[in-house]
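Here the complex is missing one protein chain, while the rest keep their positions.
Chain lettering (A, B, C, D, E, F and G) follows the sequence in which the chains are written, and residue indices restart at 1 in each chain.
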């Protein structure tokens, strides 16, 4: 992205003033679209009031987006975003919204953790027909392996920090995903829905002849 | 066990002479049956030659057993021993043989790792009808969660040290199993097939009115 | 549970509105009884006001329960819940209350840590006569080993995060329990009183011919 | 792979007899091509003597391959395999050979670690024109970030266990790659050249309309 | 320093009263200049009001300084302080300000992380002509290696705690820097801009014939 | 010791020639008694042949000792050395022999691990009447807590590396002992029977008015 | 203690009401003196108002003490409490006050960290003449080794959580102390001034013929 046509700002740990200034500087430099991740509703409202032009907010994903030009679409096929538990939702949505902003069709398959594996099987079609799958799971993170065992497309796995005790803030899910005995799994950092979306977007663009 | 009617010796790291002496002393003390785990074939041959009375060897399980009296059987139901990959076999067999020596019916369901989940589903009956399941898996250890999600019986999970890199000698599978989001999973030490068998034996005995 | 007749919600990290909505949806779906763990008193009061029908609160256990139908009892025998220090109480109570809601007789043996081992010995009867023991301990977690050395029933060990410094938020007790040299110990996640209760309930049900 | 048209055997820790048996069973089942990774020269010679039909050996990559049918080629574009130091070569070759066996054009750009960054820049063309890049590095693993900062294609990063001391057998490079501040990086397990190749093959196949 | 002509106080975790008392006691003892690191603006204002004589505040660096005498300058050459991301700024400024207070010429080269490596190359002159470089980076910390590969002067690397997930509060950058395959890198503690500045000051003083 | 009247050499990792030379040099310098720990039988035989004067070997403790003068005895009371399993014996003996060489009465209470706690209780007298107790245990290391709960004298705890899996080479027992909820426990390094003996010797000497 | 004549309550994490109730119950049971550690000033004031009889507060040590009877003194010799930095003071004071309450003479030697080792040497007499030394240090924790190298008495080392970054909340000082190459060092948990005091009190009592 940074190296492409949108610029992305990691808002966590920055003041509202700092984020505003970064957005303004980028718009001046002629950046096409500017996305802010880990953005609170308060930040959004501050930007809306102070920034010239439109700005959108995706609450569940904690994303703000100042869209200035149209992006190139990836019309062929879709990216499936699969997630395990309700607490993993905000990471899954971070991935899904970034993917949509970048022009991809997204199919969400949420709450299909391995404890209720039948729910996963009832959505197999949407998953198997995707060009690439983003698999988001915390706790023991087994979802990525199960999904990868069922498809022949690349699976970008996102461990989340959801859990407690021997979860060690996501370490458990991270190790699970790195050790997947199913083929076709590559992993990004804990809670990094954004990073997974970028890789998945690149893959879907390649599949669409767009990269 | 130790506190019950069989005595179990952990042979790894002991010399043949030491193991022999321990076996002899126990037989003298009137111990009923003596089991040795982590026993090499060489150790078995040494014991066979030097110990009074019969001794059996279970090669895949690395177990020697000097059976002296009959054990109380658990005739009702069975224990399912489920394992993921071929490299997990020796831990699974350690559990299975201990269970059989202690008088339990065992159904082995091997090589049903999540990368080929259909193999697991084709053995669902044997797993769901068990009184208790021992689930053995290395790498990412997702098998325990998947199995526990499909049954309503206790699952005793055994992480194995099978894997490399970010597996950290079984830590990955251990954390996965401790963080299982499926209900009914309890965990023993890495590679501890014996320990899982003892717990499963106790549970099956309770189900048989034998404890 | 999830797979059985009660549904359990992990309330920590969810808003009051979210928990209410989940409870309502489950009641609609005809779920029999709905349990919420890690529930604050505030959450309970919010639910009491807004949910149709009765709801109970178990303060020490931090559990809310919307009971709708009677559960199948386990009349034979009991489950012993043993705990080490006063700070371990809330995890022990989480286990005990879940066990009682699921229909088990529970005997509590609290504050019997190994620093005052005579207290443990004065309750040996209640522990040895149980079908299964839940052993809850933080700090060094030695209680599980000591108990398992004294009984021939399965011990479900729950490490707690009680302690400081080299305790590493429960890691110390967790490792202690996984390495127990006494037989018959299986372990659940740090502070997971709920998980231990589910396994113990399954075992007691098997002993009662109820599973 | 497993789920596709080739079957892959992880040979490390298996006896020659076990590997032979697995190869024979797979050929019987009609598997098209069988690949063995982490195969010693001795194993290769044993298989050559005992297995019906041809078998190839790629020494630097430690791979044996019993090719039985032609694979579908990915004629458009190539995969770049980039590696840092000479000690990383065997992991890089594992990736490169797997990619070639699966029908991809591979461009090797070796020994371009960040300590001599000019060597990397003199091969920028081959890297930037690839559909996907496999970046292999041990020690501090900075190569993946540097490469990802220079291209707009997905980078599959493989940390290696090359290093000593605070390298902790590859942990250092693994964490570096997971924390990459450059976009488009996804990571596989330490030393897992094979796993990276499978993901890269899937991506290149999507770019070729082959998946 | 402590052993030299300035005394430095680590203010974090001390009350305003405690810091004041320490400053007063040192001034009495005839200490020349007193520096306080990790000082909030509130602390500065408290000291300004209550301490006899002047006191300066460097907000971005979180440093207070009660300058009482002139320091010996290092007129020849400069120290380059290089940093990766905006979030690393406060650590970089801690280093830069300490260096300036101690009498060194400092050139700041900020926001030159490896994701946008061209920015680094456009400042190569300032970096290569320095006597010593302080390289500050969080996330994966690759900057230190890249810089050391481009210069023949010592690089004092400061990992920062900037990042999340598998960053483990700076561990990732710390390991990266310790494992640098480029020559001439030595490392200080996570976020220890002050410590790096002291080492760099000593080196620059040696180059100036001042130590 | 080093600072006192005996000199101790850690023999592991040194060649026979190096150890010989160190012993000779010390004897020349007039050191009274020279002890070598972690000494193999081969090393002992080499020293016996090549060193002037007598040398003793304690096989179970892996200790060589070139005694040259009499040590001051601690006639009052004794030190109890308590150990858990047979595999802990060599560390326990290292402690016991060092204590005896330094002039202390030692009572050995071995194989009293918590899995068979009655064995511990049948030796309570010897333990409670000691001036100081050295408690040696691997696996989960619970012995130190149990012993400290039963006595009012200092307990010097020695974790051993006995165990496997989640034992992490003694880390489990080490953490257990550091987190002991019983009073009066202080801990030395994993497998450091020697270090515990020195501390216990100092304490017993103080109790005897000898230090 | 617990097993002796005073009872000690760990107040952190308990409500004022809970602590009051524990104190009252103990006084009823006829406990002689009751000590509360990790007690805030607020807690002290609450107890003072609500508890029958006198209660003292030691602010720097965060200790409350309801003294009811006189303790047996250790008149011969003293215990030295040595500490490194100002931030270690509260742990050092916890040790010193507990020692004094238990009847020991205490000599405090504070702020003698190894960065200013001359300060340590100017107090050598007080340290070398003690019966036992409590050495308290955070950061790198080198003080314990340096002190133990200078005395022939037991050193009870207390690592503190003072530090940041690669200190990992006291792990650094803990490991340093466990690995001390000086003889006579035994270690307690991070920040456990209380635990060190109990061991030191036992040793001093033995030296006084009081145990």
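The rule we apply is simple: contacts are C-beta pairs under 8 Å (C-beta built on N, C-alpha and C of every residue); 3 or more make two chains touch, one makes a residue touch a chain.
Here the structure is a predicted model, which is why all the values come from computation and not from measurement.
Every visible chain touched by the undisplayed chain in the complete complex is listed here: D, E, F, G. Only one of E:47, E:127 or E:198 touches the absent chain when the whole complex is considered: E:198. From the set G:55, G:135 or G:177, the residue in touch with the chain omitted from the display is G:177, counting the whole complex. Within the set G:13, G:116 or G:209, the residue that contacts the chain not displayed is G:116.
Only one of the listed residues, G:9, G:26, G:84 or G:158, touches the absent chain: G:84. Interface residues of chain G facing the missing partner chain: 84-85, 113-117, 139-142, 145-146, 148-150, 163, 165-168, 171-173, 175-183.
In the full complex, the hidden chain is touched by chain E at residues 1-4, 8, 131-132, 149-154, 156, 174, 178-179, 182-189, 195-196, 198-199, 202-203, 206-207, 209, 211. What chain F contributes to its contact with the hidden chain is residues 2-3, 12-14, 18, 159, 161, 169-171, 174, 189-192.
Everything that follows uses one rule, which is that only the chains that are shown with their structure count from here on.
Common neighbours of chain A and chain F, by the contact definition above: B, C. In terms of residue-numbered contacts, B-F and B-D present the same interface, as over half of their contact pairs agree; the other options in D-E, B-D or A-D do not. Of all chains, the one whose mean C-alpha position sits at the greatest distance from that of chain F is A. Between chain C and chain E, the centres computed from C-alpha atoms are 51 Å apart.
Centre-to-centre spacing of chain F and chain G amounts to 26 Å, using the average Cα coordinate of each chain.
Shown for chain D are the residues in touch with two or more other chains, namely 2-3, 149, 171, 174, 178-179, 182-183, 189. Taken chain by chain, the contacts fit none of the simple shapes, being neither an open path, a ring, a star, nor a full set of pairwise contacts.
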